[in-house]
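In this view, the complex is presented without one of its protein chains, the others remaining in place.
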Amino acid sequence: MPPITVTQDLVLAVAELSQLNIDGADIDGYAADMTKVLALVEQMHGVDTSDIAPMSNPTDASQQLRADEVTEPDQRERFQAIAPETDGGFYLVPRVVE
Amino acid sequence: MQDWEIVIGLEIHTQLKTKSKIFSGASTDFGAAPNTQACAIDLGFPGVLPTVNTRVYEKAVAFGLGIGATINLTSVFDRKNYFYPDSPKGYQITQLETPIVVGGSVDVVLKDGSVKTIQVTRAHLEEDAGKSMHEDYHGQTGIDLNRAGTPLLEIVSEPDMRSAEEAVAYARYIHQLVTYLGVSDGDMSQGSLRCDANVSIRPMGTEALGTRTETKNVNSFRFLERAINYEVERQIAVLESGGRIRQETRLYDSDKDETRPMRSKETATDYRYFPEPDLLPVHITQDYIDAVRQQMPELPAAKIQRFVRDYALNEADAQVLASTVALADYFETVARVGGDGKLAANWVRVELLGQMNRESLTPSAESLGAISLSANALGMLLARIKDGTISGKIAKTVFAALWHGEATDPDTYIATQGLTQVSNSDELAPIVDGVIANNPQQAAQYREGKTKLMGFFVGQVMQQTAGKANPQQVSELVQQRLLD
Partner (left out) sequence: MSDLHHKTISQLLRDLDNKAFSSVELTAHYLDRIERLDPAINSYITVLREPALARAAAMDVARQKGTHPPLAGIPIAHKDIICTQGVRTSAGSRMLDNFIAPYNATLVEQLNDAGVVTLGKTNMDEFAMGSSNENSYYGPVNNPWRADRVPGGSSGGSAASLAAGLCTAATGTDTGGSIRQPAAFCGITGLKPTYGRVSRWGVIAYASSLDQAGPMAQTAEDAAHLLQAMAGFDHRDSTSINQPVPDYLAQINGSIKGLKIGICTEYFDAGLDDDIRTAVMAAAKTLESMGAILSEVSLPNTQHAIPAYYVIAPAECSSNLSRYDGVRFGYRCADPESIEDLYKRSRSEGFGREVKSRIMVGTFALSAGYYEAYYRKAQQIRRLISRDFSQAFDQVDYILGPTTPSTAFKLGEKVDDQVAMYLQDIYTIAVNLAGLPAISIPAGQSQGLPIGLQLIGRHLDEGGLLKVAHNFQQASDWHAQRPDDGQ
């Protein structure tokens, strides 16, 4: 994989996926940061990993399964006490058009 | 005019029948007040972690066995990343690369009686999203996350279907199977089974697949048929006017009976799947799979075959009676108590289902459990037809009384209402003679060969005996008297 040159377009595309606004004045700064970090990261491209299985988690154990029981009581009041905006038990957001 | 071949693949999301959610201990009950069944995990609060409900694995494995699929001994959860208000964590936990169920197939019977095999690609476990309410909040959208985290099994088919009819037949089969297996309650009005239809068309005789659209969240078989037909027509119109199909996600609007592109969810979103680091790989053993197999009920196809064989039913009757486990069990009780499979099939199909249909009841476990007429009572009623205690006609009267809860025991009702059939010739002969005497013209015509008039005479006798006369006996007597 050749080194990535982080363009303004790439910054904006990644920002869109990340749901972040990057001000016009900051785009070059982010592009420069990303370029440097990716250059650091790209050192690993020289390592031969052809037969190596990816390691997602340092634990070799397998997932324990939980009994199918209702253990969580209704705590709506408590949770919604710290919500930005609610009404009638619903969380409110600007109108979503499907 | 170009001939088009229709290519359909279905993704069916079925909600699994569990008490608690797939990744949390919150209740999955339907219809609770908004956000009262959304715990910190379902809400994606900071610092919370998922755990895995053991029952979802039992259900998924049972489904896999039910379609003859491979069950992966190791399955892995992945994150699918996207922002949407009903997806509280900003990602959905699903299974991408290593799902629990791989392969398998189902045979569906089409209206013309032909059988079509549909291949299943995979079935994977994932969590449901919440619901957005667009109506009531002064231009804002309300978010209810009760449904978030409800366990889903997503069943993905190969693009093997060639018409809306085939797609509906397949969807119905899957619905029947998951209900049979107790994998899902199958209640479509509560969204327990939802279909996404991938539809494309290509010139007949060509191989390459056309560009497909995905019509999302179709929640009834009728709408599925309509949505596919609409989409096919639309695609044909686009292509025949020289346009191109855009690969996009569409929504079926049942009020307008049309599909339209979804505006908010980007169709080309990059989901950035990666293994869910908060969960470990799930390992199951062959012993576990065998244990699930031991617990599995008889599957629909086997049951239909057995009905045909053991009760000498035709295929169509067997299919109807095996449509739900509850109805099949009901029928088998009626047949056992009544001592006649064919008679039982007839009464359950025509009388029971007819009555239920008139009252808009489907033969589910709930409705069959709730009606007054028990399978045992219906069986006893049929036994009384068979032993000649009552006529089929009187039996309908008793059926009605039992249905309406005016009686619970057919024998008691027959006795107290004096409905026992009169088969005694000494009792019936004078009545027959009276009817003949009062209708000389018809008697003459009968003797001249108009034997169809037998029904008239039997009818007259039945009228005079308030239906209690044994019609067989009556017709024998009429014939005797008129021809001898």
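By written order: A and B. Residues from 1 in each chain.
Definition applied: a contact is a pair of C-beta atoms (placed from the backbone, for glycine too) under 8 Å apart; a residue touches a chain by one contact, two chains touch by 3 or more.
This is a predicted model, so every value here is computed, not measured.
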item	value
Subunit A residues that touch the omitted chain in the full complex	1, 4, 10-11, 14-15, 17-22, 30, 33-34, 36-38, 40-45, 47, 49, 52-59, 61, 63-64, 66, 75, 78-79, 81-85, 91, 93-96
Contacts of subunit B with the absent chain, listed as residue ranges	40, 43-52, 79, 81, 83, 85, 88-91, 141, 143, 264, 270, 272-274, 277-280
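As a working rule, only the chains that are shown with their structure count from here on.
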item	value
Where subunit A and subunit B are represented by their mean Cα positions, the distance between them in whole Å	41
For the subunit A and subunit B complex, residues of the former touching the latter	17, 19, 56-57, 59, 61-72, 74-76, 79-80, 85, 87-98
Residues of subunit B touching subunit A in the complex	18-20, 24-27, 33-41, 43, 45, 51-55, 57, 83, 85, 132-134, 136-137, 139-145, 251, 262-265, 270, 272, 275, 277, 279-283
